[in-house]
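Before any comments, here is the structure.
With one protein chain withheld, the remaining protein chains of the complex are depicted in position.
Letters A and B name the chains as they come in the text, with residue numbers starting at 1 for each one.
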Amino acid sequence: MTTLLEAKNVAAFYGATKALHGVDLTLEEGSITTLLGANGAGKTTTLRALCGLIRTEGEIRFAGTRIDGRVTEDIVRLGIAHVPEGRGTFVRLTVEENLQLGAMTRRNRAEIAADIERVYEHFPRLKERRKQQAGTLSGGEQQMLAVGRALMLRPRLMLLDEPSFGLAPLVVQELFEILRTVNRESGVSLLLVEQNADLALEAADRAYLIETGRIVMAGSAAELRADEGVRRAYLGY
Amino acid sequence: MELFLNQLLAGLATGGIYAAIALAIVMIYQAIDHLNFAQGEMAMFSTFIAWQLLQWGVPYWATFFLTIAVSFVGGIAIERIVFKPLKNAPVLSHIVVFIALFSVFNSLAGFIWDYSIKSFPSPFGGLHQVGMIAVTLLLLVGLYVFFQYTRIGLAMRAAAANPESARLVGVRVGWMVALGWGMAAAIGAVAGMMIAPVVFLEPNMMLSILLYGFAGAVVGGLTSPGGAVVGGFSVGILENLAGTYVPYVGSELKLTIALVLIVAVLVVKPSGLFGRRAVVRV
Partner (left out) sequence: MRRTALLLAALAVALALPLFLKNFTLFQLTLVMVYAVAILGLNLLTGFNGQFSLGHSAFYAIGAYTAAILMDKFDLPYPLTLPAAGAACLVVGFLFGLPALRLEGLYLALATFALAVATPQILKFSAFEDLTGGVQGITILKPDAPFGLPLSQDQWLYYFTLAVSIVMFWAASNLVSSRTGRALMAIRDNPLAARSMGVDTALYKSLAFGVSALYTGVAGALGAIVIQFVAPDSFTFFLAVSFFVGLVVGGVGWIPGALFGGLFILFVPNWAEHISKGLAWAVYGIILILLIYIMPSGAAGFVRAVTAKLQRRAS
């Protein structure tokens, strides 16, 4: 397996305050990795740092090239799609326009149209509402739209910030099934931030644990699940 | 009845002026989420450039398109040079910079072309009013198509509505804003060249027109180009009817009427007649 993304000693800042203190991460091509941690541990911050939304220090490489210090727009063009916390819906645009925007970096119109249909196959609910203003979708539907929008990039890596947030348990199962399919069939790597650690560890190959801006544990998903401390703090049994 | 119809027509004609400038206002509001108080002066300056080209013997339509192109580039340059470095400054500081631009353009125009009144030709001869309205409507249709049916139009809407999400899908938000400035300056230039044959050209021609344009844009709801045009026409008609039928208040207090109109519309319907509920970022 080859390394797709590597972060070395990455610090991140909100204004003058340091929110990450030297994070190291390695994502393998085609893998599913999960990043676990308590509220405020720095999960969202890590994802934001990886795609250049906040100021960082340290080294980040994606497919061999340095991406730290580059602007988000360029990082996205390399194939990193981010499903942000809070979904980032364009509320005044229609569902279909939201999906179109996801493919903003691509040229081939026929392929884009085909990909929109693919997203509709994954999420038939979105197809029914394609001409509707996205702000009028339910929270769960907007979450699907956010994932669909990220898929429209045809990314090599997807950063997912709590994709199960606000979804009914059954829909969560469905969503994870879709994510696994995308991972398996298109080889898209996933970095998954989840409150639901059980679910995330089940889906993931590797896992990292973050506490107050530092990675405190790394290993295979099975190893973390077997760990006494992780079990007690994050799995609750 | 005939008087009424005449005033109505006259109102439509002046309304065309306001509609054109209102359109430029809405355009910039869509792109940067701000009202640009220097918009009128920028349009005035563009019109002077056109006047100068005509003086040098450039044919009208060549002048027309050349002026649009120069204004477009100028608008982009203003954004890149003046506003880009200030993107983290507070909103109020931005408004001060609009004011600064206002005085720069006004003063420069007076310095280069002096303050005497100049006449400006119309390409439509005696049918100028009709031509002006046609041009405004044409602009409107063009904008509608641009925003609804082109990818870059979609990207601009996305960048204005939610800059961070837009960046996450790869939209170059900074350039979208610059493009918005360019387009607003270009539309302002068209408006200026259409207005100048009616009101004559001089550095202070735009102040009250800008106010009426704001009134039109606000009546129309600031977010809707179609609303801006309808709003501009309504303000023109109302102004003329009030001038005729409200005894002696109408003619002397025209601006005051515009004021009352703005406040009344805003109070009754804060998002304007055609606007979506505005999310004001302050």
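As a working rule, contacts are C-beta pairs under 8 Å (C-beta built on N, C-alpha and C of every residue); 3 or more make two chains touch, one makes a residue touch a chain.
Not measured: the values here are computed from a predicted model.
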* Where does the absent chain touch, in terms of which shown chains it meets? -> B
* **Selected from B:9, B:73 or B:89 as touching the chain missing from the view** => B:89
* Among B:12, B:54, B:70 or B:108, which residue is in contact with the omitted chain in the full complex? -> B:108
* Structure fact -> Had the left-out chain been drawn, it would touch subunit B at residues 34-35, 37, 82, 85-86, 88-90, 92-93, 95-97, 99-104, 106-108, 110-111, 207-208, 211, 214-215, 218, 248, 252-256, 258-259, 262-263, 266-267, 270, 278, 280-282
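As a convention for this text, only the chains that are shown with their structure count from here on.
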* Between subunit A and subunit B, what's the gap in Å when you average each chain's C-alpha atoms? -> 42
* To do: Report the residues of subunit A in contact with subunit B in the complex, numbered from low to high.
  => 51, 53, 71-73, 76-77, 81-82, 84, 88-93, 97, 100-102, 104-105, 149, 153
* **Residue ranges of subunit B in contact with subunit A within the complex** => 151, 154-155, 157-158, 161-162, 164-173, 276
